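The block underneath contains the structure these notes are about, expressed in structure tokens.
All protein chains but one are shown at their positions in the complex.
Labels A, B, C, D and E are assigned to the chains in the order they are written; within every chain, residues are numbered from 1.
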């Protein structure tokens, strides 16, 4: 039954609302939200299986056939991301239970998280460009609250900037939508693709496409990442992890979707532009990561580098590169979530964020240290961990397409990633310990559980890349042949 | 009319942008409000203006004006209202905790 | 049989078990258990020798990620066998040595875990036929080396050394990976053997040379070739067994392995020849030259390792000429260089391993490795002295030790190459033997330093106070086995040559039909030829220089500290850190206004740029509807109200004017036949204004913008450009009428959805999903407002800022 | 001209009258010297303008379309009720926030009663 | 003819609004602005009524009533703000 597709969005929303009524029974809130996310994850997996075996499925809301109604489209690309996002959210929730604190929990923390994931899932699934805007807003509004939750001085300061920049970004989205509607007179993404292809993506349509590029770049942190470092370093660790894992990825998803499905025809302009922007993003991210003296700065700029790297895949645009981009996207969601959970835990344990001031953590928390080391290697792209497959495929694509500059920038960035993360490892985990064994704070069990689970996932994505390849290949097939998607929507 | 509205939108966008580029919180927020007015008009203009009658059935049956942009704008108005409400509250909380409404003084990173 | 797989996996499995089971074992036992791994593997591998010597190879295929052609192919041939024997053989000895070397207080489980990890990775490198799997293991060796160097991570120098080695070797690895990917894109295969068999197709392509250079980068960084050698001396912060194992015998030879492995692919290129030979020789010279000035015995050995690696590298470069020349009676002679390389590889492992262990003993017993504080140890440490003497002499290329044989072959190869006239060898090729010879002199000098400064001369009084004595027998076993090999190989070189080196030669020159021809007969005595004279010259000059050391040592001060490669590396890193920091701080200054101006500038440049670049501007008034006078007035009202907001100095006035704007927009909605919109806009506008007023209780009044004129002007320009961009694109879009809108469908709303208000049916039925989510957005905002207001940070919460 | 036609014309003329009154009242709002007198222009003549206009519209709809609009009547009543209250409130607020009277307004008798004990305005 | 007169009336209302805008912009006091805004709202009511006649639709009649309500609520809010600085009071405040 196609109605399954809406579940990743509607279940979190409904339980989120129900949790509002259960405000003061924290245990119940925890249990329900966990069950919800596990259910959503399982659902997503089932859907992924269905999509892989039966092809793209869609759900026309209220039964209105496209292009008139709104619809959800589940293809393998979207479902892969929904699945990953749901799993990561589940784990971040697990982490939050033991770290977030009662005060925030009674302030509707779990509903906001559930709304966030609902918005994220909706953005992945929707097949209607205006609905994408609305889903973005669901996600953004929750994220606004989550950045500021806790009410600390820095949080409010950074969240205000974050909100304002995103308000302007949403404004740009609306401008782009206005122009899009003014030209192609439709909102269904498949229908847009069809109409754009009909006139061969005329210059004006390319201008509109570029506008969308900017809008999604703002969300993805591609070139226009100014909001990112500040706002990602202030919220509670579980929220940081979710943000690092999901928010930019939604922008990246939208970029990939837009430029493979709707505006794939004028690649000279659009993809060159994406390439240039990705290159500058990586360089700027590398500089930021090099400059970083504290864990947050290093972590956030690594997020930026990751964004640039994935979008090299899109800019290059060959089949291998897109495959790599998808793999890397999945890897990045998991690895960045883990990275930020660890960073948050480090700050919690030491009360410091400057790497020089914490030292020798590995003595007191050996497993914790080694998990960080695994993330470090994964983010560098050391095989057989998760980053590796995506990286080589993007590299292959770049070579095929002869974009050697992007290739060089992309692979050189791995060195900076390694260097910056290694600096944290050496300064904070290695060295003489500053806290004696007796004085150490224990790491909550739930937090350990989430670390281990994510670390195992990282290893699995790398070693078991083959098991994902069916889905990824299916996803790439859709992305590389827009007609598959269009036919599934408009001819079904 | 459409061209006139588009030009008007351009002027509103300029004003809004200038306000958004100010240092004071309130100016910036008013700027975002003006920007959203502008974009609502823009969306409407994109559907064609005064090209038909009010989109209510039963009054006259021929040539309705484009109803879809109107529905989109409605959604957009609600969302921008929600955002503005949140933004205002966030702004005053920020002002109260940080003690300034000037974005130059809210930098936080380099002044440490 | 899948023995090969088991060989690779066994160390990993045991390594994984150690952290789990180490608590149940007595501290000492852990070493002995671990020792079993390399020992059994070594024995297992020796069973392959006869079969491999017959020319057999063993390969197995396991699927990993077949979708992307990533598979695990083990391939065991002569070349792999040499390295795997070294890895397991030296590994056994080093573990045996370490059992006695490391005290029980150390975290031994970590140590052995890393060591086994390394061993497995290294075996993986030499057994993999698949490029990416090779790369996987390659990076694993870097990682395990990092962990071992940082074993004493509470020492600052250890951490710095570990970081340097990791950064450099992984960077090289990444370059190599790119090279591999280029090879793949040319050959459509990741299998080294298949690439070799398709070499004719590949070598024509434009990516061939870049791939060559990148792969060489990987090899050079790993094998510590000039100028990447700087990590190796710093890596000596690792415990001595590690230095002996990784940083002289095995890991640094991975680069050598790679070059040997890829000789069949790239060997025919001039760049390959000159890069490998040239860099090798430069490294040989630079390493030996710098070794002389070292005062730390381990650093000295490190530089000597660098130098010896250069030697082997340059031999491989010389040997590659045979690939270029192709198989013929004349070209066979040049393959001897490669043979010498392999031979020296083994020899180097034996004597350098012994020397490292010797230094470890000295360090362990005396407590220092500084040659300025050592001296006269011969009577105290007689056995150690024996090791040192034999090892050093072998390294210096003196008979009757194996180093002599390979050194002679090296000289012979350098001399022989000068007779060629390809690749402009005939002009600058003369330098090859000269550099080799000069470097050998320095080698001789530092060998003398090792022995002389440590064991001869007067004993320093502070050493005597500690009452040092000879090392325990356990620590001496391993070096003595190695020393035994040093002598043994000298006596029976051809045994080695026939059984082990000969099959390996087939790996380097797979296109040459007969391996018999590739294996020269090694003999210690070959008459008074040029090579021997060169050796004699080395001895004479070396001894002279050793005794005049004090006179000419000031040469080293000619190179100022700032210009050394090490400080260059440091400078580059700190420079890039500082530059990035200042640049990043300059634009990421936390000032929202700046961020906005960047965003808007990008917006204008990109959108307007693309718009004009593609020449999309088109505009006509034909399709426009009419303008009435009252509408015009309204337009002006809106414009005046908007502009007035810019100049108003009171917050209420600006909010009121915004209200005027909102009401006017609502009136526009009325004019444009949008009743629902007008209603909504009116209500929302009023409520928003009320919200502003409510919040003003907590907000300050507007202050005049204290910005400079320049900023104001630039903001003005930006905003006008943004407005203009939106306008021009908008005008073009208005003019664009190619498609019929989909909304005509909704005009049948009453039949479809049972409602007469089209907008409302769209909201409530056709696009009800939007409405549903919009309601959720509103709800989140309401809840968010509540949360933000009620949830205030407690005093105690520390603000952690970035 | 039929009755219907006449009434329609009457309605339209009422509307025109409303327009004229509203301009006059707007001019009054500009010309009058202080907020209290301006409020007079706003609440009296403007309200008159809108009432006249709405009545015109009501009549027009009634006779042209045969449609008796409850909403319009309600609107008229509503404006009729609320406009004075609004004028009252705003004037009181103005006075309490110490907006000065125009010169030559005569004696301010309320001042000693209201602000006798206060020195500073509270806004 | 009718239409022309209606358009003239509409233009007159717009002129009135434009004049009132001057008062909103120039002030000088807050109550001045509030009054002017209120009057703008009231004038808009008339304008909407005329437009609905012109467009021959009853769709905007709700807007008239709503605008009346909102102008009222807005004015009350303003006057309270001007008078007391607060819009919604708590019992203890005065």
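As a convention for this text, a residue touches a chain if its C-beta (ideal position, glycine included) is under 8 Å from a C-beta of that chain, and two chains touch if they have at least 3 such contacts.
Following the convention adopted for this analysis, contacts and distances are computed from a predicted model.
The complex includes a chain that is not drawn, and of the options "Probable glycine dehydrogenase (decarboxylating) subunit 2", "Multisubunit sodium/proton antiporter MrpB subunit", "Phosphate-specific transport system accessory protein PhoU" or "NADH-quinone oxidoreductase subunit K" the UniProt name matching it is "Multisubunit sodium/proton antiporter MrpB subunit". Looking at the complex as a whole, the chain kept out of the display touches A, B, C, D, E. Only one residue from C:98, C:277, C:515 or C:761 touches the chain missing from this view: C:761. The residue touching the chain not shown here, chosen from D:46, D:69 or D:82, is D:82. Touch with the chain that is not drawn comes from one residue among C:332, C:687 or C:711, which is C:687.
In the full complex, chain E contacts the hidden chain through residues 59-60, 62-63, 65-66, 69-70, 72-73, 76-77, 80, 83-84, 86-91, 93-94.
If you put the missing chain back, the residues of chain A touching it would be 1-3, 6, 10, 13-14, 17-18, 20-21, 59-63.
By the touch definition given at the top, chain C reaches the unshown chain through residues 675-676, 679-680, 683-684, 686-687, 690-691, 694-695, 698, 753-757, 759-761, 763-765, 768-769, 771-772, 775-776, 778-779, 781-783, 785-786, 789-790.
Keep in mind that, in the parts below, only the chains that are shown with their structure count from here on.
In a view that ignores chain E, the other chains are joined by touching into A, B, C | D.
Separation of chain A from chain D in touch steps, taking the shortest path, is 3. Using the contact threshold fixed earlier, the set of chains in contact with both chain C and chain D is E. Most remote chain with respect to chain A, judged by CA-atom centres, is D.
By count of C-beta pairs in contact, A-C exceeds the other of the chain pairs A-C and B-E.
Think of the whole protein's Cα atoms as having one middle point; the chain whose own Cα middle lies nearest to it is A.
Distance from the centre of chain C peaks at D, each centre being the average of the chain's Cα atoms. As a whole-number value, the distance joining the C-alpha centres of chain C and chain E reads 70 Å. Inter-chain spacing, taken between the CA centroids of chain A and chain B, is 28 Å.
One inter-chain figure worth recording: chain B and chain C are separated by 49 Å, centre to centre, where each centre is the mean of the chain's CA atoms. Each of the following residues of chain C touches two or more other chains: 585, 588, 590, 592, 596, 671, 673, 675, 726, 730, 733-734, 741-743, 746, 766-767, 770, 774, 777, 780-781, 784, 788, 793, 801-802.
Of all residues in chain A, those that touch two or more other chains are 130, 134, 137, 141, 144-145, 148, 151-154, 160-161, 164, 168, 175, 178-179, 182, 187, 230. Chain pairs that touch, as defined above: A-B, A-C, B-C, B-E, C-E, D-E. Considering their complex, residues 7, 10-11, 13-15, 17-18, 21, 24-25, 27, 30, 33-34, 37, 40-41, 44, 47-48, 51, 55, 57, 59-60, 62-63, 66-67, 70, 73-74, 77-78, 81, 85-88 of chain E touch chain C. Note for the complex: chain D touches chain E at residues 8-9, 12-13, 15-16, 18-20, 22-23, 25-27, 29-30, 35, 38-39, 42, 46-47, 49-50, 53-54, 56-57, 60-61, 65, 67, 69, 71-72, 74-75, 78-79, 82-83, 85-87, 89-94, 96-97, 99, 122-123. Of all residues in chain E, only 2, 5-6, 8-13, 15-17, 19-20, 22-23, 29-32, 34-36, 38-39, 42-43, 45-46, 49-50, 52-53, 58, 61-62, 64-65, 68-69, 71-72, 75-76, 78-80, 82-83, 85 touch chain D in the complex they form.
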